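Input: a single structure, listed below in structure tokens.
Left out: one protein chain. Kept in place: all the others.
Up next is chain A:
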Amino acid sequence: MAVSETVRGPAANVSANSPDGPPNRFRQAIPQYAAVSPFFILFAIFGAFPVLFSIWLSFHSWDGIGTMKWVGIEQYSYLLTDPSFWKSITNTLIIWVISTVPMLALALVIANALHNATRFRTFYRIAYFIPNITSVVAVTMVFGSIFSNNFGLLNAFLQSIGLDKIEWLSQPWGIKIAIASIVAWRWTGYNAIIFLAGLQAISSDIYEAARVDGASPRQMFWRITVPLLRPVILFTAVTSTIGGLQIFTESQVLFGSSGAIGGPGDGGLTIVSYLYDSAFGKNQFGYGAAIGWALFILIVLFSVINWRLIGGNDDERLTSRAARRVQRRIAAERAATGKADADAGKEHADAH
């Protein structure tokens, strides 16, 4: 408010009315630029510069102290033939899928319950959000003792009901399940709150109309709630993907002190933990930077896939290609069925 007043204030009017010619628009805007500049200056120093430097670094071999040695694309070609790197990608994707899918489904159910809850709503909202603001290190340590091989709570429970114990933190799948459950524990409540916000934005008129038409609760959920929540689901899916591809702290806390950062058999080696180990464990900073850029490409790739899967079919977000596809279909229908039918077809396509 204060900024816009400055523009319209008397000083601006004076210069605009002065006979010396048109006002210098940039000079007028200097206070605004000055006001927003701290962010850009800080971003340039702590954001843009490190990003650009890491590109530069990824073409070098550097141990952190001595001189940097130019090696061209050697880091990247080593990366592509590095079994540990591919293992870290597979691990990350598996952990991502087995954490994100149940997490988002559960979050939607919880959000629905919260939306319909009549008593203690604030309490439940806070209760579901608390895991997210709990220190991930503390959470991981607790989960570490739950999943612990010999003396873990989970194994004690399994044995008490007559089952064999499972070496959660030694077997590749056990490790992934343990990490995925930490991730799910932390983020389910967070996503539920986001979903809840989306639910509350849906007008109750639509539900009332559906109820009048005799829709069952299940139909209302699948035909109204889920489609109208699509932008919110897209948001949670994209943020979960970005978060899921960057899983690090969990495996770091579970196994970090043991030397092998991925745990037994590298079952918990994620992309970021491999990056961290390469750069800060083995002091191969150039290689670490190369892994970072590979991770960046992966995240872009998966965000695009998410967008296509969840957001891309939305009528309001039709890409030009999809619009042309509809046009072609209409034209084809028109050609096939004659003009009268084609008009109906057009209406049909519009109604979609």
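We adopt the following convention: contacts are C-beta pairs under 8 Å (C-beta built on N, C-alpha and C of every residue); 3 or more make two chains touch, one makes a residue touch a chain; residues count from 1.
The definition used in the following text is that contacts and distances are computed from a predicted model.
Chemist: With one chain of the assembly withheld, which option in "Pimeloyl-CoA dehydrogenase small subunit", "TIGR03936 family radical SAM-associated protein", "Septum site-determining protein MinD" or "Carbohydrate ABC transporter substrate-binding protein (CUT1 family)" matches that chain's UniProt protein name?
Modeler: This omitted chain is identified in its UniProt record as "Carbohydrate ABC transporter substrate-binding protein (CUT1 family)".
Chemist: Looking at the whole complex, which of A:L169, A:A237 or A:L275 touches the chain that is not displayed?
Modeler: A:L169
Chemist: Could I get the residues of chain A that touch the absent chain, sorted low to high?
Modeler: Those residues of chain A that touch the unshown chain are 25-26, 29, 32-33, 37, 40-41, 43-45, 48-49, 52, 63-66, 78, 82-84, 144-145, 148-152, 167, 169-172, 254-260, 262-266, 280-284.
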